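Pasting in a structure now, in structure tokens, and then I'll have a few things to ask.
Only one protein chain is missing; all other protein chains are in place.
Letters A, B and C name the chains as they come in the text, with residue numbers starting at 1 for each one.
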């Protein structure tokens, strides 16, 4: 087991990038090896060696050497010179598709936060319309990719060269449903409803009509009904058909946090205890999931933590349940999970630097 | 048809009360007969004839004579002297239970904004544990009560002496579901999910742990799962059994507005056009419902209006639909609907003073 | 006095435009003559006669004929054919500079909501760098312009062909300071501090880094310190030198509303009563200003009203005062004031359709 590792981050300018920088700079194993930050840098900034990290994210100033770091002009040569062994891609999907094969060829392990490599089924990937779809290179890379949810794929992640970090909505729903469905408790053919609500950071840093404060504030809107791109992850990871789940995302007027309210029918009547037992067994080795033995999680208790929180209520008959799942879309829903994957890949305690 | 009417409001201090005062003061038919405001007034304020309305709600100052009005010490004598013919009760449930029989006995018609008289089935009412439950007086009053949703009960409301103004959640769900279920389109036995989200004003003016800014802001929480008190209204008005609907309310970090996301299975495949036709027929005479022919309503477009907005999406198979229903919980969900009821009771155009 | 008038609005798509449309559609004098909405319309929309108003602003649907109206392709010919007599320009500064001379030439009176014609001193205008600055046409138009604050210039506005509707920050500060300074109460040479806070709608509808929800929400930031463009209006309307006032705007994490906290030194000790008297005299004919005899205004009480609210506190010595001034930046700070100007120009009651 290595005591430390040289990492790099491409895409630190976004919201997930900011959280990733914060987590890596504070990670106990990385105190002597701060990440290399690299990306597109204009000429003027290149002349001064890159853009100071604290100009991009002023909140990082004053701690763990952040004030000395820069986002440097990206090149594979730079990564090689710095001895980068693990590369975080917090980049747009297409950019991840492009960069990953090259990184792997250089012997650099990749944790990709985009959707580039999450889906094994070409039909599910179709919604992204990747330009290299169908190429043999892409197919070979896809073959190596492991879906980066340690609670489901801990062993494969440990040995993986390419970890496809999950979507935020998908994480909140898969963690809530997978244990129950794996245990055969849920009547899947009856159909499942996943009504999810996410804070605005989930929509990214691009200034658009829908991320304008005046659109999002004091509002709630459903979108991408029957058509959200995270649906493919639900189908592949939980093992559902498109008819078996209805997933509706909503845009919440808050910066961060996801709450998914999930409606299931049981195959036979359950009790609170029987359901808790199923979850506890499934998550026995999972330090990042917090199960509510009573009450329900709320966004306020999981936001700005790396945890995923799960709770539920069963109706009087024991036949229906409402499951509530909460997490921070930038942490367990993105960068926290990425660091959790790093820990697993390095053989470090899974929650190190995260709790 | 009377050109005007003397109204009174008990309970102007709350959020629904403030909106009711605003609507009545601006109502074209009531310009010469401002409402009498009456309520509990302490001795010091009684000595000055009551509490100035604009001390309670500073936003009302400067228009339609609001600055001359007071919340006066309540007495039946006061209402009689002022010739009150229609009484709005924006009071706690128990207070409405107590006051209504007396008002009716004096020949005053009542529009009650509480849940006191909404439910005809004693089992559904049980959740409120009314102290006079089972008394013959209460039973006689209940007999007279009409559920105050003009879109469903226009004719009965016109002649009613007691109108039970609906709950805000219930309004948003009933308007979305009733047309489809009445038309036999929905597979009711499959089960319906109503996932509702409401702004904080729905929780009332009492300062509690859950209405504290620090609890509600930047948060989302589900509550009263399988147990919310508005469920009875859904059962009675839509005609469902408790097993046929799962209703989950959530507390949104916004002041006002409700959005309900409703999941139904159709009996046979529908098209956008066939569903629109069902709604259009049902709401042909209903000026307060706005049907979205495409796109989905959002809280931002219905909030601070008296309208209820309804839209929907159907999946590729035509067999499942997600219906989205929005309204302002204090307007169509409370005071706007109360004034709509007043219009119907007086034979005035249903949307007068509301659009 | 005309009973009605044909108006037109260019620029209905923005936030001020939406409020202007709402106010004009509900204005009692304009029920038979809805405004003409005109603007840039792409070819496809031109083919269907323009963009339905309720596609632009869904909240307007269902009332006062809004659903039948369109934003039509702008042309002077259109305005002439429709017999437009008063034109509201809710357009960018440069577009107002360009359009106003032409409108005046056609005998159309203009109420311009931009900063195009607010400033008579070229030095104060310099910050806008108008492309026609120095031209004789512009100079002639500027000559006609009246600063559209009825509380200061009621008579000139009544006869004006061009009304330059004030800036939102400027309105909140001028209304609070002008009466005291005109009365000679304030020690101007000591210097005045105006610390203003505005909601995000003041920044306009363009999606930028600073109007992104993630930037504005849960945040407060000062900007344009010693350099805000509304400063010129303060100097010209109050009669101050640049050294005599320090004005700092801040971006509040709310959609609407301005609160200005203003710090003055008196020439000699004042009492609450003496200061109230000064304000009451100044605003004796002004129905849109609400003076707080005790307590202080808050954004919540003025927002979504057309009023400007003013209150103050004096220190124990009577020599210093803190004045608090609140208004809705889209109403008294923009469209409400524009309609107030229309009322004055038409000889109608100043607050008609506004209270």
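The criterion applied here is as follows: a contact is a pair of C-beta atoms (placed from the backbone, for glycine too) under 8 Å apart; a residue touches a chain by one contact, two chains touch by 3 or more.
Note that the structure is predicted; figures quoted are calculated from it, not measured.
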| said: Given the contact rule set out at the top, which of the displayed chains would the hidden chain touch in the full complex? | reply: A, B, C
| task | Tell me which residue among C:4, C:120 or C:248 touches the hidden chain in the full complex. | result | C:248
| request: Have a look at B:47, B:129 or B:209 and name the one touching the chain we're not showing. | output: B:209
| note | It is residues of chain B that touch the chain not shown, namely 15, 200-201, 205, 207-209, 211-218, 253-255
| query | For chain C, which residues lie in contact with the unshown chain of the complex? | reply | 190-191, 193, 195, 197, 215, 218-223, 225-226, 243, 246, 248, 250, 252-257, 259, 261, 263, 265, 296, 298-300, 303, 313, 315-317, 320, 322, 324
| Sites on chain A contacted by the missing partner chain, in the whole complex | 58-59, 61-64, 218, 287-288, 290, 297-298, 300-302, 304-305, 307, 351, 355
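Definition applied: only the chains that are shown with their structure count from here on.
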| Length of the line joining the C-alpha centres of chain B and chain C, rounded to whole Å | 36
| field | Interchain centroid distance [CA atoms averaged], chain A/chain B, Å | value | 41
| said: Report the inter-centroid distance (CA atoms only) between chain A and chain C in whole Å. | reply: 46
| query | Residues of chain A touching 2+ other chains? | reply | 215, 218, 253-255
